[in-house]
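So the structure is just underneath, and the comments pick up after that.
Complex shown without one protein chain; remaining protein chains in place.
Coming up: chain A.
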Amino acid sequence: MTFGRRHRAALAVCGLGLLAATGTASAHGGSLAGGGRESLTIPTWLFLSTGGAAVGASFLLASFVTDRAFIERIHGWGRPLSGEFERVLGLVGQLIGVVGLAAVLVIGFVGPTTARTNLAILLVWVGWWAGLAMTTYLLGNAWATLNPLKTLADLLPTLDRSYPDRVGSWPAVAGLLVLVWLEVVSPLADQPRLLASAVAGYSVVTLAGALVFGPDDWFTQADPVERVFRYYGRFAPIGRGEDGLRLRLPGMDLSTPRLVDGPDEVAFVVALLWVTTYDGLVTTPAWRDLTTPLVEPGVPPHLLYPVALAIGFGFFLGVYRLAVRLSSDISDTYLTPAVLAQRFAPPLIAIAVGYHFAHYLGYFLVLAPSLAVALASPFADPATVPTLELPEWFGAIALTSVIVGHLVAIWVAHAAAYDLFPARLQAIRSQYPFIAVMVFYTMTSLWVVSQPEVALPHL
């Protein structure tokens, strides 16, 4: 079982799904353990064009829905959920969170050293980053309650310095990029001791931040993990409003105004999308060929990865801002580009959700039995652990989730545009640049999955 490069393996599953669905190429069963992406039997340009065309056609279809009242009804639908047990559930959740953190630290440092039997590894990657994150957008954001660091920070005293407003959520943007860089270049999913050290380091930084600025400000603004889960949670059918929990349609809350506020939060959403791509990009042969002429004359590879991460992020942000500019010009509006940028960023969360589900559903299902075994006996180090064998058709689910993510994004942006502009044709036209960017993004992602996977070069 390959732990380290699990995403790309899972992406391969998703690529297989597209082939299975179009029925034009023979696809054999995608296995997470296989570690390589499958080669295509249709030309790559056609594979990419099909994906791009699917996104473009979805936009055209969405543009047929021009009934304002209908759109508002869909997005406004919701009902309150009774909150009687909320307090008890909250306490239980906090307890589970703290016990989980303690388990990761203890088992990570003193448990078995093999990745596939170590509870810390399985709990963090399978239980938390795959499983809990999936429940966050499929059900609701439980991390808001479970977060053990928040529970601990609430118990600790605070200096309550005022959080610098102009810093905003930029620390969360930087934090997300750093976490993904560490995840890509270091064997965090293979070495329990290293993972436990990283979790301990992150905990110390987070608790220190909460100590200085107060838990509320720190977790709302600066903590990247809390923010990822909060944004994923906005997709979920169960959300938290002013009067307790509410039921709503999945994804439809992403069109609400003020969900993303300010250029820093726009940057975070774009970063969330970019890291998904970066993670796959660095194991393509193209990346290896591109970087070999740089590394051979002596550019240190350890510099290469963070620099590429930063440049790519800048590029994605630049493209998004350019789309906003163009949208502002095409729609001939007097709303500032900043307003448009904030309003059209949340739909991108739906795309990130679609890719996360495609990456991690298979990963989670395959390794869930191992997690159960490790939970039952955390200190044992059995020679073999059970894993689940996925059926051949499984890749189609991954593909479907990628497509559904794009569809929801297109629909939500459609609704946000209707809310923003008085004329419906103006609203539709305002989406042209974003649709172009989405088509480009889909094709880039499909290109990455169609590439053979190579080991992380130069490291």
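What we mean here is this: a residue touches a chain if its C-beta (ideal position, glycine included) is under 8 Å from a C-beta of that chain, and two chains touch if they have at least 3 such contacts; residues count from 1.
The rule we apply is simple: contacts and distances are computed from a predicted model.
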Undepicted complex member, UniProt protein name, chosen from "C2H2-type domain-containing protein", "Phosphate transport system permease protein PstA", "Electron transfer flavoprotein subunit beta/FixA family protein" or "(Fe-S)-binding protein": "C2H2-type domain-containing protein"
Of A:A57, A:V204 or A:L249, the one touching the omitted chain in the full complex: A:A57
Contacts of chain A with the absent chain, listed as residue ranges: 24, 42-43, 46, 49-50, 53, 56-57, 60-61, 63-64, 66, 68, 86-87, 90-91, 94, 144-145, 150, 154, 165-166, 168-169, 215-216, 219-221, 226, 230, 233-234, 239-242, 253, 258-259, 261-265, 332-339, 421-426, 428
